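For this view, one protein chain was removed and the others were kept in their places.
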Amino acid sequence: MKIENKSIREINSLFQKKELKPSEFYHKIFDNTAQSESVIHAHLKLFEEENRNKAVQSDERFAKDQSLGLLDGIPIAIKDNINIKGYQTTCSSKMLSEYVSPYNATVINKLDQQQTIFTGKTNLDEFAMGSSTENSAYGLTKNPWNTECVPGGSSGGSAASVAARSSIAALGSDTGGSIRQPAAFCGLVGYKPTYGTVSRFGLIAFASSLDQIGPITKYVDDARILYNSIKGYDSKDATSITDEQIKIPSDKTAKVGVIKELMEEGISDDAKKEVEKVINILKAQGVEVIEVSLPLIKLAISIYYLIAPAECSANLARFDGVRYGLRVEGKTSYEMMEKTRAEGFGSEVKRRILLGTYALSAGYFDAYYGKALLARKNMIDEFNKIFNQVDYLISPTTPTAAFKAGEKTSNPLEMYMSDLCTIPANLAGLPSISVPTGLSKEKLPLGVQVMSKALTDDSLLDFAELIEKEVSFNDEPSDWIK
Amino acid sequence: MNYQPTIGIETHIELKTNSKMFCRCKVVDTDEPNVSLCPTCLGLPGALPVPNKRAIEFITLLALSTNCKITKQGMFHRKNYFYPDLPKNYQISQFDLPVGLDGSLSIVLNEIESEVAIERVHMEEDTGKSTHMGSGRIDSATSTALDFNRSGVPLVEIVTKPVIKSAKEAVAYIEELRQLALDLGISEGKLEKGNLRFDANISVASPDSNVLGTKVEIKNMNSLRSLERAIDYEIERQSKALSNGDVIVQETRHWDEGKEVTKSMRSKEGSADYRYFSDPDLPNMVLDDEFVNEIKAQMPKLPIEKRTELIKTGLTLSEANILSKSDSWIIELFQNVYSSTKNPGTTYNWIMGELQGQIRKLDISKPPYWFKSESLSEIINLIESNKISFSSGKIILASILENDSTPDEIAKQQNLYQENDSDKILEIVKNVITENIKVIERIKNGEDKLIGFMVGQVIKSSGGSINPGIAKELLTKELEE
Partner (left out) sequence: MSNEFDIDDVSKLASIELEESEKEKLSKDLSVILDHVKALSELEFEISVDEVFIHPLEKKLNLQEDVVEEFLTHEEALSNAPESKDGKFVVPPSLE
């Protein structure tokens, strides 16, 4: 097997057995990067110089059998909305083009403890708002499976990087599907952990009650390794939780529910086929699979597109040209702020800020944001009831495979509808994983999503691994693997 | 027409915690700008708030001591508005589920105790400080400089119901609230440092009206004096306007300390839409019975309790009120001296009048370490039993403040013990009469004023310490013969 296709555990084993040096491995990956970046444009910035040194230090540790963990010397790409001290964090926005972080996000500190190598910062939809990475102020990222297509979003750069083998794994962030959808579009595993199990300190906030950082990887085990390295209670994040994992069956004694409402109109035949494939595989294993109904899922898009913009309208208010970032001059500070924000933000960001501002405004709060909160609570209750019947819920990850660049940009609502399957997990704080299962008629990857109740992340990963093994999806975007 | 004023006061109290409300940066008092900052209080991208337990304990103490209902399951809300000294362009505050609701504070005004109804007590964070550069006036500044050291400092906001009826009542309320904050140990309470800031909402209406008038908010009152003057000025301004048939505009006005007027501010039209919503970065704050009981157990003696105790000694309401707001050494001194003299009024006057005056003159803030309450008790008792005169008492007190000594020692040294024996005094009187025949003639001719002179001579010839009352009495008797 090509070296860059190996799992983290396998690579680490080669390092341990001294059959491969981290610096050699890093060079191989960086060669891939050199080839792919000019076409794929997954990274906004590559940390080449500093990484050579880091890789050499990793060599020395392995030589002395003093390695720091499974991620020691492993090249991981980081989405550019996660702060790394001393480096630019742009959120793919003009607003932060020159902004250099004076601090590390907690997840970065955790990965630093193992001396993980950060390949660089990856492209995203501006401020994580979008499903295609087309909203970046710094250009498109292409899907390595078909460069006319989008890699998905908002963590499109992270997904494209792993698919093009310019990193072994990547961190993304997921607010309405932004890890799982690009993972599915790029034939990868994308995992959104239970809300609160991974610290958000240092993640530039889009929607605070929905955002989570998570891994995009080739294998479920890689996702598990990365999750275990970044999870944990953080005293710097008040939404971070301390609770223990809950164990549920992750073998053939598990009970699975297929979400009826996500197998109806709006979902392509290709996507439905993949879910049916997984259902058959599970049944063949002896797993009980039933159909379940979650009627409130039909409201998910509306709820999400009121709560997320409302929260983001306040989260993005800090970008005003006063203490950092872009500044456009004005005669008064109000004028300066208004002009700065007009120039610094792209149109999708403006759209969501205006929508959110309106949804919270006097006279409209109750009808819009207020109702969305209440509906969300009802949806959470609905999920909790269902999880008394089943252990896991499955659905397509996305209604379709990757679409062509430019195809959905004229109608924002159409773009929003593609988040239909992934949004519910964010609203309810549930752990949710996308596993690549097959290709569409156009030979583009599709994924199947598995969700379980809060704090069952370990069991979910185990169960997803079972599916991964049985599905045996081995296709690759071979253009990028030499 | 005598318009009746209705006043509500909004007070912000800076809590004296070690660290800020939503981050662990140190709360500093320094001129060096921007030295106590972190991503959270600077509003950097990716930062998150984490709440300060002590601040919550402090606000709960305040809410309990003002008889508020404690909200068991409260929330923090984001108050959204744009301003350069507000790093996130929203302030984390509380909206409809504040820590305390529907409380009251007992105040004393004109010998009457009354309750000021309190609407709410809530938690929020302070902003940074703006300095306008340029010509010095806000409206012709060339730029604004920002220091964020103060950004994130815990603030408690206390809002009264519109029940205050005069400027003096407003002042009494603030004094009471300030003392409460001091006694609870939650604030330094220094107005000049901005530890306690207040705004007033004032409206007037005709006496027979059953609706309140349009309220005007007054800001920028930096002392109790300016609070009183601003309220009085505004009441008059509104009354005059209504008398002229003008309409009161609902607005915010600034108190101009120099010109002693309130001025309209050229600010945004209409009332701001703050778009309050519950802060998704801060889960619900549950203050359960266990927590509240723990706080109750920590409650120190409140000003009203001190006042009630002091009234039992026989002090008037005003005296008890003023004493309850004095430093604890003064209250302690009073109680010790009173237990010996059993005379509350005299004890009060000696401490609050003569003693305070003398230590002020010596430029010290309290008596020196050797000063014992027994000394003051003794002075008072000696005067009461006529063994020394009142002015001798003052002299003794002054001496004790300068040197470690007892009243008895000083009285002996300076010959201050009064002679009270009438026979002995009579002897001196007779001697003085014989030495001042001419003056006696003049007195007998009607110049009664010279009796005082004669008493003085008697006292002088005795060496200073005889009972002047007895001297005068005996002298007068002798002259009549």
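Chains here go by letter, A and B, matching the order in which they are written, and residues are numbered from 1 within each.
In this section, contacts are C-beta pairs under 8 Å (C-beta built on N, C-alpha and C of every residue); 3 or more make two chains touch, one makes a residue touch a chain.
Model, not experiment: these values are computed from the prediction.
Q: Going by the contact rule already stated, which one of A:157, A:257, A:325 or A:477 would touch the omitted chain in the full complex?
A: Final answer for the missing-chain contact: A:325.
Q: Which of these, B:75, B:101 or B:317, touches the one chain of the complex that we don't see?
A: B:75
Q: Using the definition of touch stated at the top, determine which of A:76, A:205, A:373 or A:444 touches the missing chain.
A: Reading the full complex, the residue touching the unseen chain is A:373.
Q: Where does subunit A touch the missing chain, residue by residue?
A: Subunit A touches the missing chain through residues 98-100, 102-103, 194-196, 209, 235, 238-239, 241, 299, 301-303, 305-306, 313, 317, 320-327, 329-339, 341-342, 345, 347, 350-351, 353-355, 357-358, 361, 364, 366-368, 370-378, 380, 411-413, 416, 427-429, 454-455.
Q: Extract the touching residues of subunit B with respect to the undisplayed chain.
A: The list for subunit B reads 17-19, 23-26, 32-35, 37-39, 42, 50-56, 75, 82-85, 89, 96-97, 130-132, 134, 138-139, 141-148, 254, 265-267, 273, 275, 278-280, 282-286.
Convention: only the chains that are shown with their structure count from here on.
Q: Provide the C-alpha centroid distance between subunit A and subunit B, rounded to the nearest whole angstrom.
A: 58
Q: For the complex, which residues does subunit A have touching subunit B?
A: Answer in residue numbers: 81-83, 89, 91, 96, 99, 101-103, 105, 200-205, 207-209, 235-239, 310-311, 313-314, 317-320, 322-324, 333-334, 337, 357, 360-362, 365, 369.
Q: Help me check something: in the complex, which residues belonging to subunit B touch subunit A?
A: Counting only subunit B, the residues touching subunit A are 39, 42-51, 78, 80, 82, 84, 87-90, 144, 146, 148, 273, 275, 277, 279-283.
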